[in-house]
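Omission of a single protein chain aside, the complex is shown with its protein chains in their original locations.
Chain naming follows the written order as A, B and C, and within any one chain the residues start at number 1.
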Amino acid sequence: MRIGVLCSGGDSPGMNAAIRGAVLRGVDVHGFEMVGFMDGWRGFHEGDLIELDRTAVRGLSPLGGVVLGTSRVPPFEAPIGDDVEAGLAPIEAKMEQYGIDAFMLIGGNGTQTVAQILSGGGIPVIGLPKTIDNDLSGTDFTFGFDTAVSIAAEAIDRLRTTGDSHRRCMVLEVMGRDAGWIALHAGMAGGAQVSLIPERPESIEQVSEWVLSVRDRGRSSLVVVAEGFKLKGGESVVRDGLDGYGRPRLGGVAETLAPLIEQHTGIETRATVLGHVQRGGSPTAFDRVLATRTGMAAADAARSGQWGTMAALKGDRVEMVPLEEAVGRLKTVPVARYEEVRLNFG
Amino acid sequence: MRIGVLCSGGDSPGMNAAIRGAVLRGVDVHGFEMVGFMDGWRGFHEGDLIELDRTAVRGLSPLGGVVLGTSRVPPFEAPIGDDVEAGLAPIEAKMEQYGIDAFMLIGGNGTQTVAQILSGGGIPVIGLPKTIDNDLSGTDFTFGFDTAVSIAAEAIDRLRTTGDSHRRCMVLEVMGRDAGWIALHAGMAGGAQVSLIPERPESIEQVSEWVLSVRDRGRSSLVVVAEGFKLKGGESVVRDGLDGYGRPRLGGVAETLAPLIEQHTGIETRATVLGHVQRGGSPTAFDRVLATRTGMAAADAARSGQWGTMAALKGDRVEMVPLEEAVGRLKTVPVARYEEVRLNFG
Amino acid sequence: MRIGVLCSGGDSPGMNAAIRGAVLRGVDVHGFEMVGFMDGWRGFHEGDLIELDRTAVRGLSPLGGVVLGTSRVPPFEAPIGDDVEAGLAPIEAKMEQYGIDAFMLIGGNGTQTVAQILSGGGIPVIGLPKTIDNDLSGTDFTFGFDTAVSIAAEAIDRLRTTGDSHRRCMVLEVMGRDAGWIALHAGMAGGAQVSLIPERPESIEQVSEWVLSVRDRGRSSLVVVAEGFKLKGGESVVRDGLDGYGRPRLGGVAETLAPLIEQHTGIETRATVLGHVQRGGSPTAFDRVLATRTGMAAADAARSGQWGTMAALKGDRVEMVPLEEAVGRLKTVPVARYEEVRLNFG
Partner (left out) sequence: MRIGVLCSGGDSPGMNAAIRGAVLRGVDVHGFEMVGFMDGWRGFHEGDLIELDRTAVRGLSPLGGVVLGTSRVPPFEAPIGDDVEAGLAPIEAKMEQYGIDAFMLIGGNGTQTVAQILSGGGIPVIGLPKTIDNDLSGTDFTFGFDTAVSIAAEAIDRLRTTGDSHRRCMVLEVMGRDAGWIALHAGMAGGAQVSLIPERPESIEQVSEWVLSVRDRGRSSLVVVAEGFKLKGGESVVRDGLDGYGRPRLGGVAETLAPLIEQHTGIETRATVLGHVQRGGSPTAFDRVLATRTGMAAADAARSGQWGTMAALKGDRVEMVPLEEAVGRLKTVPVARYEEVRLNFG
């Protein structure tokens, strides 16, 4: 068997470890041949690929980013219409050209949706979930998320000392366009007084009341806000530029929020936008282990022919789940999880 | 309701965050009174206790160690015999003296066993699991473990550069007297070539063969070994002194193993014993979140009267499980998990 | 002798260690009484002060920010005119009221200028230099700088992996309004391909040429830019909001530069503004040692009556230099130091 590996979407700490895990298990143990396409589907379209063997993945576990490169180049030239078979024909032609029998697709929601389409069309595919946002269904956590939370929590630790020294309110914007997992976990880890997430609009009056009540207890506030948070009853002011995902910015939430808080509370308030820093660099041990096991599980699944599945963390086990479980609906923060922290605001 | 909190056994990163979570939820949300006993059962026996309120737990989330102190002082003056009621009488007398209605006990296997005994005798108790070893049943992970793994993985990253520069085999001893979880996860995160755990004795010939095969591939070996590992067919040489848990050392495994490897392979080999460094200091974001949620869940369980339970991580939820699930049998590394890494040795 | 300590200006990692060093040496060894004014001159004006003894400074060395607080509240109600004596009278009256004989002033260029004015008017003062920007004359390095450089270098390490994975140019904005030390050192530490500093305007054509030449060598560019950098022949576009020093922003340099680079090179380019993150949190070991020694030297200087001096790092010694050496002219990056890195651009 000869398997093609490719990464799609934004980079996420642990992608290298996942590739290494898949190759160590797939090539050395199961005897597969494996190739990697450079820069996602671009490499597939253009025939830019490398052989993946033990030497190619040497020392990859602690390295951030991904040696294969990744991109948002789409797999299909045109949208797949009703005639799926026809739509997939160009993909199958290339597969034959490269001599590959199956795919391992490393990516987030969009990529796993592609995996499902390929699989539905009869192409053997296994999905490896990856997103720093942790918004993929079907798995407890995705690799990259723990690293992003760690970096954001460290930023909170740092900002807090400046906030306390200057009696300021500090606002930290973290990633999370549709789901507030990073804000929720980093806020809890860093002891943020307020955590604001896309799933739960709040009014500026409510946010300011929390900040004031913290001041009344003699402390300075740390507000962590997900990029996709919206004020209740209003859109965030749209700002130019690109967000940490490389898409047009929703709004520079922290920079919008900080002056509003200052205006409502009279407390000097400063904004920091963490941005790309939270998605790069060496993965945490947790993400390295999760990614490595994800890669290994994917190789084992290929061995046993479990096509159309995705490697998922369930408790302390990595299991294969049908791609349907993962795609379609985003895993957002449930009300109960938000209430865990909200009750302690202010 | 007035609840007494105490910590027993070795310290574990996250204990402060757990206390903070329990107090923020217990005192502020549920209206409990809470007190903390200093240095575990010593403070209980001697009436050394402090009030726990929002101010007392301020800023605790990122702090290592535990502000209440911890110790191995036993709860009972004499072993509890058949007459449990009589055995618990001194405890109940003290509880009445301090005006406390219930306990939150933060500790590992030994402490949760005590919790079960108290609970069996009718004393309201909730357990908060804590061990860097991750060897407690009933929960996916215990807080402290992720921090220990992170520190051990960072040590591997560091040692590897020295090993590669000098073409040496580096042996790193990590904690894990009965269970090899730290060695397993840190070894996988750091890309160790060999991971040795208490659950699986190996012969020096086998270990040396792995090290030699790494050399034959042009690399230097990193061997991570749990403190409790034993060579097949033989006890480790017993060494004097105390291990990282404060108990008499089993054997200075790394220092025993390194010269044996050098002798069998002819490759210069060096030992490092990580020791206490891996159990102290600021917890990882993962452990802070897990510990905070554990504390919150314990407070909620007290509110709803779920005595005799322990807060456990199940997937991405923290749930209460009966203490029976946790105590009695140690959670050791299953064969399948060991095989995950062993297949890639050498 | 009774000495008043106060901090003025922005916070800088190491301020706590400096206070601790001064108190351990001043109170315990030399027998001084010491007090700390809260929030800089605000505490002095309002009589908000605390006693500083061994207990008050316990455990301060690793803590970021400053326990006394700091602010930009000015020392004088009105500008000091020609009649310095009259101008200083309110200060001296307060000193008598609080029973203090001398000052230790922890701050940057502005604060040391105040120290010089007080000293010129006969008030015993010793200066402790502090600025993350390292732009103070008379000393090799100021504490806080090494921490800021470390954080910026770590950000470069992280951004680089994302840049490489996506074949993007990454632009990182660091602090440095008038001096480019942080950009220079962080850029060198992180192996940035281009480092842009306030002392040396460059044209967008030149910057783009460097970025293109990196691409031609098959790599992705990392551009580090100091906040105060200006394009040759033009002002940076002024942006609203406040910079990392709490002053109105000069221009959001990175966010201005990134689209210009993308436009001139055709290479996808992303901006990150590190902001307040680089001035907070636990100091590096280097800064802790420098700050502690600075505090100790200040106490020794007070003991021997070396008023009107500032503790300065000279090689591996901390020495007292006249305040005149420090104030007046900013220490900017000399051409030769810039050439060290510029020659390797592109």
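Methods note: contacts are C-beta pairs under 8 Å (C-beta built on N, C-alpha and C of every residue); 3 or more make two chains touch, one makes a residue touch a chain.
Remember, it's a predicted structure, so these values are computed and weren't measured experimentally.
Undergrad: Can you list the shown chains that the omitted chain is in contact with?
TA: B, C
Undergrad: In the whole complex, not just what's shown, which of C:I80, C:L196, C:M296 or C:M320 touches the removed chain?
TA: C:M296
Undergrad: Of the residues B:A155, B:A285, B:A312 or B:V333, which one touches the chain left out of the display?
TA: B:A155
Undergrad: Thinking of the whole complex, not just what is shown, which of B:R215, B:R279 or B:K331 touches the missing chain?
TA: Spelled out, the listed residue whose C-beta touches the missing chain is B:R279.
Undergrad: Just to verify: which one of B:D28, B:E255 or B:E325 makes contact with the chain not shown?
TA: Considering the complete complex, B:E255 is the one touching the chain left out.
Undergrad: With the missing chain put back, one of C:G191, C:G266 or C:G328 would touch it. Which one?
TA: Of these options, the touching residue for the absent chain is C:G191.
Undergrad: So that we can see where the missing chain sits, which residues of chain C does it touch?
TA: Residues in contact with the chain left out: 20, 24-25, 28-29, 54, 58-62, 140-141, 146, 149-150, 152-154, 157, 185-186, 188-191, 217, 219, 284-286, 288-289, 292-293, 296, 314-316, 340, 343-344.
Undergrad: Can you list, in ascending order, the chain B residues touching the missing chain?
TA: Chain B touches the missing chain through residues 10-11, 15, 39, 63-66, 69-71, 151, 154-155, 157-162, 164-167, 170, 241-242, 246, 255, 259, 268, 270-277, 279-282.
FYI, only the chains that are shown with their structure count from here on.
Undergrad: Starting at chain B, what is the smallest number of hops through touching chains needed to reach chain C?
TA: 2
Undergrad: Report back the single chain whose CA centre is most distant from the CA centre of chain C.
TA: Using the mean of the C-alpha atoms as each chain's centre, the farthest one from chain C is B.
Undergrad: Go ahead and note the Å separation of the Cα centroids belonging to chain B and chain C.
TA: Taking the mean C-alpha position of each chain, the two centres sit 41 Å apart.
Undergrad: List the centre-to-centre spacing of chain A and chain C in whole Å, with centres computed as mean CA coordinates.
TA: So the centre of chain A lies 35 Å away from the centre of chain C.
Undergrad: Could you put a whole-Å number on the gap between the CA centroids of chain A and chain B?
TA: For chain A versus chain B, the centre distance works out to 30 Å.
Undergrad: Would you please write down the residue numbers of chain C that are in contact with two or more other chains?
TA: Answer for chain C, listing residues that touch two or more other chains: there are none.
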